Structures are given as C-alpha cells and as structure tokens.
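The complex appears here minus one protein chain, its other protein chains still in place.
Labels A, B and C are assigned to the chains in the order they are written; within every chain, residues are numbered from 1.
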Amino acid sequence: MTEILAGRLSQPAGRAPGIRGRYGWLRNTGVMIALAVLALILTAALAPQLMTTADPDAVAPAEAFQSPSAAHFFGTDESGRDVYTRVVFGAGNSLLIGTAATTVGLGLALVLGLLGGLGSRLGDFVSTRIVEVMFALPGLLLALVFIAIAGPGVVTSTVAVGLSTAPGYARIIRSQLRSVRNASYVEAATVLSHSRARIVWQHILPGALSPIFVLGTLGVGQAIVWASSLGFLGLGVAPPAAEWGAMLSSGRTYIDVAWWLTVFPGLAIVATAASFTVLGRALNARTRQEARG
Amino acid sequence: MTVSTDAPAVASVSTPATRLRSLGWVARRVGGGAFVLWAVATVIFFALRLIPGDPVDAILGGPGSQASAEAVAQIRADYGLDQPLIVQYFLAMGKLAVADFGTSYALKVAVAPYVLTQLWSTLVLTLASLVVAWLGALGLTLATSGRGRVSRAVGSGLELLAAAVPHFWLASLLIILLSNTLHWLPPISVPGPLGLVLPVLTLALPLTGFLGQVMRESLANAYEQPFVLSARARGESEWGVRLRHVLRHAALPGISLSGWAFGSLLSGAVVVETIFARPGLGRTLLSAVTIRDIPVVTAVALLSALTFIIVTVATDVVDRIVDPRVTEVASR
Amino acid sequence: MTATPLLRVSNLSVHFDRAARPAVDGVSFEVAAGECLAIVGESGSGKSVTARSLLGLAPAGAHVSFSELSLAGESLPAPGARRWRSIRGASIGLVLQDALVSLDPLRPVGREIDDVLRLHTTLSQRERQARVLELLDAVGIPDPALRARQRSGELSGGLRQRALIAAGIAAGPALIIADEPTTALDVTVQARVLDLLSSLRDRGTAMILITHDLAVVSRVADRVAVMSEGRIVETGETNALLRAPTALPTQQLLAAIPVDVPRGVPLTLPADTKPDLRTVVEASPEPVAVAAPVAGTVSAVTTSNHATTAASADSAAPPALELRSVSRRYPTPHGAPIQALDAVSLSLTAGTTLGLVGQSGSGKTTIARIALGLETADSGEVLLAGHEWGSLSARERRPLRPALGAIYQDALSSFDPRLSVERILNDALSARASDTRRSLTTTAELLDAVGLPPALKNRRPLHLSGGQRQRVAIARALAPGPQTILCDEPVSSLDVSTQARVLNLLDELQRHLHLSYLFISHDLGVIRHMSDRVAVITEGRIVETGETDEIFTNPRHPYTQSLLSALPRVRG
Partner (left out) sequence: TEPAAEPVDGGTLVYATGDAEPGCLDPHVGGNYPQGLISTQYLESLVSKDSDGEIIPWLATDWTESEDGLTWDFTLRDDVNFTDGTPFDAEAVKANIEHLKDPDTASSTGYLAVGKIDGIEAVAADQVRFTLSAPDSALLESFSQPWVSIQSPTALERDQATNCESPVGTGPFIVTDWVKQQSVTLERNEDYNSAPADAEHTGAARLDAIEWRFIPDAATRYAALQSGDVDVIDNAQPNNISSAADVATIEELDAPRPGAANRIELNSGKAPFDDIRVREAFIRSVDVNPGIDSLFFGTAERSYSVLSSVEGAGISTPDVFTTDPEAAKTLLDEAGWDTIDSDGYRTKDGERLSLTFPISTNQSIPAEQSLFEQIQASAKDVGFEVILQPTDLSSWYGALFTNEYNLVSAPYTKVGADVLRILYHSDSIIPAPSGYYANLAQLSDPTLDALLTTASETSDASERQELYAEAQSIIVDGFYVLPLYDQQNHYLYSTSVEGFRALPPVAAPTFYDAWLSN
C-alpha cells in the first residue's frame, strides 16, 4: 500500500503546508508524536533490557491470562508470559521484518527500476514486463507460493513480503529515473561536456533515488502490517519468538477471555505503522520541497 | 515568458487517426494482457513444482493418504505426472491456451466452472469494498477538508489509523462490536446484503484510510491551484468549488491507484473470506496452496491476474475520461 | 477624469503573517465607469495582492485593512461574507494573472464560462449555452462551438487568456480587473487582447489593468498608478505621466525598457551593481580576449591573440556557428509530422550577436538544441567555428563542447535542484576545459564576473531570485570558457528592471570576453537592443535575415512587418 503514498512522489509538487526551513518539517505536532513513538520502538528494538527486566519467553502456566496490573502492565498471555515484555521484545522482530522486507523489496525494485529507467529499450521492455507480471499476481498469492516453496519462517515471510512490495517500488523508481533523465538539468550537464557515466552518477541517480529513503520509511509500517497477516494465516515467525503479528493472531483466539492479548500488540502495530507513515509523508513533503529548488 | 500561439490547437474530435490510435491502444493492452497471463501461468507452473509435497497426495485425498502403490501409479499416469517436466509444461500450456483448466486434484470437479463461481463471490466482495472505500474516502475528505484545523486533524488521524490496521484484527474488533455486543450484524457471511456488511467493512476500512490520505493530499494541492481562485472570483460558493472543481482533481490519483488497490483487496480477501466464512477465490487459493491442488492454484492465479488486468484497463479508461490530459501524455 | 468614481479604495493595506513590511501599504485610488486605470510596478510591488483584496480574495495569511472600499457607493462586504458571492463575477470580474493555469484543466472552457452565467443570471440552460458562444465569439475566439467543448489543455495560451476574459465579462460586471492579461502572450496575440479590452472600456466598463509593461499601458490606459514596494508612488494621466515621470520608480521603469535603446548602450538602471570586469580580468592568469567596444565606454584592458572586433570581424574567419539548410521534423500522434525546421540556414559571425526572433512554436528552441548537439537534424549541416559538428557522435562532440555554452529559458529547471550554487559552478568548471581560452577559473571569479556576491554560493537555486538565477546560469555557461553562447529566451521570465540588468551583463561580457551570441527571443525590443544581425523565423522557416537596423526600419517580409506593427510602444 506504500505505492499509494509514494506514487505521489513522482508527481509535481504542490506547496507543502506548514513546512518551512531546513528542519521546519520537524516542527509539526504529528511528526513530533511519530518521532517519539519511533524512538520508543527503536529503543525497545535495540535495547529491550532498558525497558523491561523480565524474560519474554519465560512461561508460567499458573499465571496465565492475568489481566493488566501493576505487576504485568499489559497482563499475561495463555502461557503466563508477560505481554508487556513480549511487546517490548517483539519490537525488534517486527521492526526487523519491516525493514528487511522493505529492503528486499526496494533492492529488487532498484534492479528492475534501474533496468527500466536507464537501460536500453530492451532492458526497459523486459523490466516493465516483469513488473507487470509481479503486479498481476496478487501479493498474498506470491507470498503464499513463496512460503510454500521455502517453508515458513522469519526469513521467508520477510522475503515474501518484500517480493510482493517490489513491483510498486520498481514502477516508482523507473518513472522517477525517466523524469530525471529527461530533466533539463541533465541536458545542461551534457552541454557542459560531462560524460554519460558522470551524468548518471552525479545527477540522475542522486536526483532519482532520493525518494527511496522516503519510500522505505513509508514501506516499513506497511510491511509490518502485511507480515502480521501472514502470521494470521499461520505462516509467520517460529514460536516462541515474540513478534507483534504472531502475538496478535494467537491472542485473537482468546479475544473473549483476554482482550489485552490483542489490544496491546495491535496498538503497537498500528502505532508503528502510522508513525512510519507520518514520518514518511513529512520526509516526502520535504524532499519534494527541496526538489523544487 | 511565452507559451502561446494562435495556431489552432488540436481538436479532440474523433478522426480516423484518433480512432486508429485507440484501436492500437486496445491492441497493445490485449497483447500485453495475454503476455502477462502466459507469464503468470509459467511462473506458477514451475513454482508449484518447486514446492515440496507430491501432487499425487492431493489427488489421493489429501496429504497423509495411505494409498496403495497401484493407486499412486494409476494417478501418475492419469494426470501425466510421470512425464518429464518440460513435456508437462507444454501439455499444460496447450490446455490453458484453449481455456482448459483441467480437473481439481482435491475436488475432482472441472476447475473452470468451480473457480468461476468462487470468482463471482470474491468480485462482489472486492468491488463492493472498492466502492465503499471510495465513497468513504471521498466523504471523509470532503467532510473534513474544510477550514477547521480540528476536523482536518481528526480526519487525517482516522485515515492514518484505518490504514495501519491489519485486516484480521479489524475483523475481530468489528465482530465483537457490531455482532457480539450490538447484535446488529451476523458474524458470518449469510445470504443477502446483511451478510456482506462486515466483510466489506473489514476490507474497505484500511483502503479508505489509504485513499483518504492520497485524496486529502491532492485535495490540498488542488485548492492551491489558480483555477480555484479563478472559480471563487467568479462567485462560486465553497461547496461549488469543492464539488465542481477540486473534487475531480482530488480523485485523480485515487482513480489511477484503484487498479493497484483492487490487487491489494484480492490479497485481503484471503483473510476476510476465511474469517467470515465466505466462499471465494481467496479461501480457494489458500486451501489449494495448502494441499498443492495445482490446477486450482493455476486457475485462481490466472483468473485474478486477468481480473487485475481488466480492472487496470478499466481504471485507465476512467482516468482518461476524467482527465483528458492523460491521453495527450500517453500518446506522446 | 471627472466622472463619479465607481470604485473607491482608500488606505488599503495588506500585511502578511511573516512578512517584515506590508505587501500593500495604504493604497488609495478611484476608478470611474468607462475608465481604465493601469496599475504598474515592478514584480512584487503589490499589484496582484491589491487586486485580489478588492474581491475579498486576499491570499491565506493576509491581513487586510482599509478605511474605505466601495463599489458604486456601496461598501464592499467583509472578507468571508456570503454577499461576496453575488459581487464576484457579477459586479466585479477578475481576470487572473496566470492564464495558463487559471482554467480548470478537467472541464471544458465553455462550462467554466457557463458557471458565471449559472451563478449570476436566471437564463435557461439553452440560453446560457448560446450566450457562452456569443461571449467566445466576442473575445475573438474562432470556432466557438468547438472551443467551448475543449478543455484548457487543448487551447493555446492566447485562447486561454481570451476564454478567461470571456468568463470575466460574462455577467457584464461594472468593473473588470485584469491582472497581467498579456504578459504570457506573443506580440500579435497581445495586440488583439488589448484591442478587446479597449473596446470593453469604450462600452462603459470600468477597468483596472495590472501590468509591468508600460508599452501596454500607453496603449489602453486612461490613467496610471505606479506602485513600488506596496505604495502608490505616482498617479496621473497616462500620457503626461509617461512623458514626464516624477517619481523615481516610474523613471526607472521607463528607462529599463530596451525598445529604442540602441545596440551597445547599457540600459539605465538605478544604483545597479555592475560587475567590475577589470579586476576579474587582471586577476585571471591567462590573457583575456576583449572585444573593442562596439559603442559605449567600457575600456578594454588587454587584448589577446584571439582578439578581433565585431565591427571588423575578419570575413575570412569562419563563422562561430553555422547552420546550412537544416531541417527537422517531429512525428506527431495526430498524423502529419510537424516540420519544426524547414531548410534553416544561419550564420553567426564570431564576436557578434545574432538575434533570432519569432513567435512561439516557430522553431527557435529547436535551432538551439540542434546547434547544441542535443538533437540531430534530419538533414543539413551544422558547423562550429568552421568544423563539422552536426554529424559527430556524442563521443566525438565531447571535446568540442566547451567552446559552446548555453543559457536556458527556464533557468531554474536547468539546475540540479540538490546542488548549491558553488557546486553547480564547480561542476561546470570541472567540465573539460577548452584548450584555447578560459579566463574565469574559480567559483569566486565566476560569481564576481556576473555581479553576484560570494555569499550566494551556498544557496540552492530555489532560494535565488529570478535575476540571480539567470546570472548563475550565465556564470555556469562561462565556466568552460566558451566562444559562443546560445541564449534561449534568457530574459523572458524576468521583470523589466531585472531584464535590463541581465541584458547589460550579457552585453558587457560579450565585449570583454569576445563572445558570440545566438540570442533567441520573441521580444522585439530585446532583440533590437542586443543583436548585430537579426533572423526572423516563422513556422520553421527563416523568412528574413539582415542587419538589425535594416530589419527594424525596413522590414521586407510581410511576417516581419506584422510583427513590428503589433509591437506596442510607449507613447511619447
């Protein structure tokens, strides 16, 4: 779903309201909140020990299904594990899946996009066809078949999610490259007797690929949501690893007896995805602002 | 700055040349579509052979069957599974070329009619969701795009959240709220429009969020265009500006994204159909992949690719109708 | 004028949230029925903001205050009031500055005009339709029935501008405010639009005409108000004011107009920072070729072995650039290909300027692109300093490229938006240097040469003014040490005074660095001021070439004649 937002990258920019100055884009309540959420999540991902002292995998059947309390902020799950601790530790896995999947998708897209955007007519033809075919295969089918081939697991679902996002990215990268390739400043560089290689390297690539960072930011949140759907279909990460999608789908079973099992991981997913979107859009607005001059 | 001539601009009347061009366009789309279908069939054919698990199991009543040696041999011969892979491939492509999708391994029925009935159910679901998402996004943006900061923030906040909710969680929440607590709607798909409400909501809400985000942005851009000022200078009312001018511009990116959105709905349908026990392509696909029912997987893949192609072409056409500039750009 | 004022504005001020000074600062004026008041002034002087305030449509973030704002004796409503709706379009028609984008690109223009009728009249749909066609006809749009169904993207700029005027007058408003209605137009089209406006005024409509072009003013306006920095500095009857301007800004505006200022005489500018080339040249390690002044007073400092003068251009020396019978067609999706260039032959004598004039779409840019080797001619030859150039491969061209520089019409888009001025210039300096001449070897020298302060080097192009951008573009073109520079409409996006500064700079650089210019413009005044020789192009064919004075005083080709007759001049 990233393409939706990112697709706008290649469109002519309008005035981005309320965003002024070099760091002005940061001075926006939404962006501030998003950054705070992401900082929290990043801390959880990199140093979960800072936020909790408990062991995320320590089972205690006797303490199963305790509702949120001072001892267990988010309650305990069916095996008596502390949900708060698992949400904290889950950040790492979820973030890893999100970023790795996006990296895979962008990487593949980069190859296809470069082939299409800078390659010969043949290269463009080939890459366009590949992208069309990937588009025509519904993302989940692609993921299902891939998971069926490679067997479920973190790596597989990461790659599967990445695969299904690649065609969207590839299209954006291609059109971006194409528009930059025809930009007058590229012609101006030709007139200055720069070589083709230098022009590509110094002008086309940096200009065209700057949105990749933005795309990535927008994509991570969506990849996390996507991966959680695979978890629901029983194709996610291997237990006992704490991962929000897997926690959410296993907690769904107990939704009538323990609401907290779904609410907290669910909120974590939504907050992360939304924060990445906010940040990505702000970056996007800024990039466009800069691209205008 | 000079941009104008009085040279007659090209008239958008239908001349033989333009008609020829649209014919060429149609031909290109059809050719491209055929290629995509062939490629999808090929990819699926080989990918499914890479999957561990013997298709014979699916034919013999699912994996884990304890069929006799004769039965296994018999099936292999019957289904041509004893041929070299490349022979199987050409046989399969030959059959697909004449729209022969074969017999389902697990269901023992002809695949084509079976999958077509499933397609219908999924189409109803996804198209209804697309429409609802569209209306929702339009309504939300229009209602909250006014001057009020608060309503704008609420609107974009809702969109942001909606877009970030996993389908299956949303489904649970909706069931608990609308079915278990309020008793308004059945939690499973029942015949009639009532049974469609929850599945469609589940599928449409996240998409509403996305389309809403896109539309809000393009709406904001459209508001800054000089033609809006010019409309206001003509005495157009605020709603007049909104409905007659800005709305179309806001809708454009949404329209061109609808093809993609439809693709994502097909994916979401797998989850929604499973949860709400609705028949459909998504569930068919999920179970077919699980038991390696190759003819069904192939047919579903091709069918959804075909639908996707058709929907993409349709959105292109709508795009061209709403925005005549597309034609000009495309023909350049 | 003694008629009772229709519109009375007194003490109108507009202040923007973050701005240091008011955009409009205590402006007062009156307009009577049948009278045309022109508001002139430099870009940014507050003309448009004033106009929009009169309709209660000041931009967001503007704070408007006034002591009186009344139309036909009735005061205008407060901003945001519903009553505005019945005034806008009905009593006051506004024709916006940006004709190209002021019509909704998704709707047929007929519908846009129809909107006004729908909102302000009680006509039936049928009647409205007929009225729309009448209006289109009235503003001189041929084939109204067809045009009404087309969208703005399918119309040329002139047609769009006229459609916009048609919308502005549709409901028969008592006052029309036209904001730069001709700026985007060719001289010939401009003339027709001005005629249209005059006829409206003659029929009793009051009019406020906003422009920065005094020639336009002298043609239609009864009275002129000159704005500068948000204030009206001078008001008066058109003729009197143009003949004897009292306020400094008015004098500057008049002086900056290149029309009739002879070749080589710098356009007068107030307190302009002229680049002091002497220091630059002395500091440069290599002797610089400096042409003897054609006219004027700039003193040559050194001469080099390359030195020649434009006046005494060695007829044996090869032309700096020569096109021989060059043709180029573009395929179109609509059937017949466009013959963009049809056997074009041109010769640019070294050290001189060849002006290329023609209306939009006539093929000027195509010539420049072919000369630059960005485009290949279908047939014909291109010679650069006597060497074959047109048929070379991209690789063979590279070593020769530094001899040829270019300045583009749209300076902004010709810069990589991510790069600072310094990096843009370094990038240009690092281009393969011409073996023969290169006088400016550092960013600082380049900036100095084009009269920009060194502090500017850290800025990005977006954060520069139009004039500054054009100077950076010139600096970039100079960096590889070219002999010839192709200038494609280098000043058409600038206001008159900025334009004058840039033209003066180009002129001086030519004399000091012995440059040859192919100078492309649709503005006859600019062409006349800048060129030694002029070529007139229309529909891909050069119809006339000759010495500048010759062409301007004694045009032979009918097309040239029509161009010249349409040229508005400041009366007086």
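Everything that follows uses one rule, which is that a contact is a pair of C-beta atoms (placed from the backbone, for glycine too) under 8 Å apart; a residue touches a chain by one contact, two chains touch by 3 or more.
If you're wondering where the values come from, they're calculated on a predicted model, not measured in any experiment.
**Q** Over the full complex, note down every shown chain the hidden chain is touching.
**A** A, B
**Q** Looking at A:Ser193, A:Ser250, A:Thr272 or A:Thr287, which residue reaches the missing chain?
**A** Only one of A:Ser193, A:Ser250, A:Thr272 or A:Thr287 touches the chain omitted from view, namely A:Ser250.
**Q** Based on the whole complex, identify which of B:His167, B:Arg232 or B:Arg292 touches the chain you can't see.
**A** Answering carefully, the residue with contact to the hidden chain is B:Arg292.
**Q** In the complete complex, the non-displayed chain touches which residues of subunit B?
**A** 51-54, 56-75, 103-104, 106-110, 114, 117-118, 121, 172, 175, 179-180, 183, 186-188, 190, 273-280, 283-284, 287, 289-292
**Q** I need the residue numbers on subunit A that touch the omitted chain, in ascending order.
**A** Subunit A touches the chain not shown through residues 57-59, 61-62, 64-65, 78-80, 148, 151-153, 234-235, 238-240, 250, 252-257.
Here is the rule we go by: only the chains that are shown with their structure count from here on.
**Q** Go through B-C and A-C and name the pair with more C-beta contacts between its chains.
**A** B-C
**Q** Which of the residues in subunit B come into contact with subunit A in the complex?
**A** 32, 35-37, 39-40, 43-44, 47-48, 50-52, 160-161, 163-169, 172, 176, 206, 210-211, 213-214, 217-218, 220-221, 224, 253, 256-257, 260-261, 263-264, 266-268, 270-271, 274, 282, 285-286, 289, 292, 297, 300-301, 304-305, 308-309
**Q** Which subunit C residues qualify as touching subunit B in the complex?
**A** By the definition above, subunit C touches subunit B via 52, 55, 57, 84-90, 93-94, 96-98, 100-107, 112, 115-116, 119-120, 142, 146, 149-151, 153-161, 164, 167, 183-186, 188-189, 333-335, 359-361, 489, 492-493, 522.
**Q** Inside the complex, what are the residues of subunit C that reach subunit A?
**A** Answer in residue numbers: 372, 374, 394, 397-399, 401-402, 404-406, 408, 410, 412-418, 427-428, 431-432, 460-463, 476, 479-480.
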